[in-house]
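Every protein chain of the complex appears in place save one, which is left out.
On to chain A.
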Amino acid sequence: MATVVTGDRIHAPGVAPRRSRPGRRLALRNTLIGWTFILPNFVGFALLTLVPVVTLFYMSFTSWNVFGTAPWVGLDNYTRLLSDKSFHTALLNTLYYAVVHIPVTLVASLALALWLNRKMRGVAFFRTVAFFPYITSIVAIAVVWNMLFSPKYGPINQFLGLLGVENGPGWTTSATWSMPAVLIVGTWREMGYYMLLFLAGLQTVPAELHEAARVDGAGPWQRFWNVTIPCLRPTTFFVTVMLTIGSFKVFDLILVMTNGGPGQSTLVLSQYIFQKGFGEFQFGYASAISVVLFLICILVTIFQFLWNKRREA
């Protein structure tokens, strides 16, 4: 923890320094220096992130559409949301994506991490391979997968054919299969990243605990449930939070792969914001949708945070 030098005395944090006059001057000096460090970043951050976040709420109560003034309409945008079919579809699709993507990626990345958390030839190489999709361009990835998914001549349906599936799914051309297709690509792309987080977490599991459990006669499964999982709790928490936020804001991948279609089968919230805002220039209405997305993310994060606290206690 930080300690502060005031004059020639060193104060531990939390212990209030005696407020002599030179002490006060030093505190002021510290404040000024502290701010000079933060300022270059803070100016950009405040202007481009904090201000927009605050303005968002105001804009959601107006019916602004780019030109002219922004007339205040109170809750109109929000009541309109209640009966907007497309909004409901987008909300449900976002939930669909999140509800499948979060647990599947969580389990897959944990399994990968457990499997690769040992000394074996080639392990480092495979970790690298698994992480690679995460840092490559979404546009390129989406295009390649779209071709792999191609219904008639695509390699995936040819492979399914070998397994005896006569007419493979239409994938991105079918309303039923478009979301699973997007989910497959999303999970394939991200699991390497979360695997790395889990690998870092596994380093913190004390080997002695495993040893002790083994001596007490615990089998691999018991050790996994009673030693590994509890020790990984902070990592699991962090991964779940990141995965949740990531799932609710999913967009680029869908935009390039399916553009929300076919029909509205893969329309998600952030894309609906984009459509209403930059397609139809209904900034006020799009802001109301944004507020909903904003609140979902914040509330879910707070809920996860409290849940984690309670389990820790």
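As a convention for this text, a residue touches a chain if its C-beta (ideal position, glycine included) is under 8 Å from a C-beta of that chain, and two chains touch if they have at least 3 such contacts; residues count from 1.
We adopt the following convention: contacts and distances are computed from a predicted model.
Within the choices "Lactate utilization protein C", "MoxR family ATPase", "Carbohydrate ABC transporter permease" or "NADH-quinone oxidoreductase subunit H", the name that UniProt assigns to the complex's undisplayed chain is "Carbohydrate ABC transporter permease". Touch with the chain that is not drawn comes from one residue among A:Trp72, A:Trp225, A:Phe278 or A:Trp307, which is A:Phe278. Checked against the full complex, the candidates A:Leu47, A:Val107 or A:Ile229 give a single residue touching the omitted chain, namely A:Leu47. Checked against the full complex, the one of A:Ala98, A:Leu196, A:Val227 or A:Leu267 touching the unshown chain is A:Leu196.
Across A:Val104, A:Leu148 or A:Ala213, the residue that sits in touch with the chain not pictured is A:Leu148.
Considering the complete assembly, chain A touches the hidden chain via residues 1-5, 10, 13, 27, 30-31, 33-38, 40-45, 47-53, 55-56, 59, 120-123, 125-133, 135-141, 143-145, 147-148, 150, 152-155, 158, 188, 192-193, 196-197, 199-201, 203, 234-235, 237-238, 241, 245, 248-249, 251-252, 255-256, 269-270, 273-274, 277-278, 283, 286-287, 290-291, 293-294, 297-298, 301.
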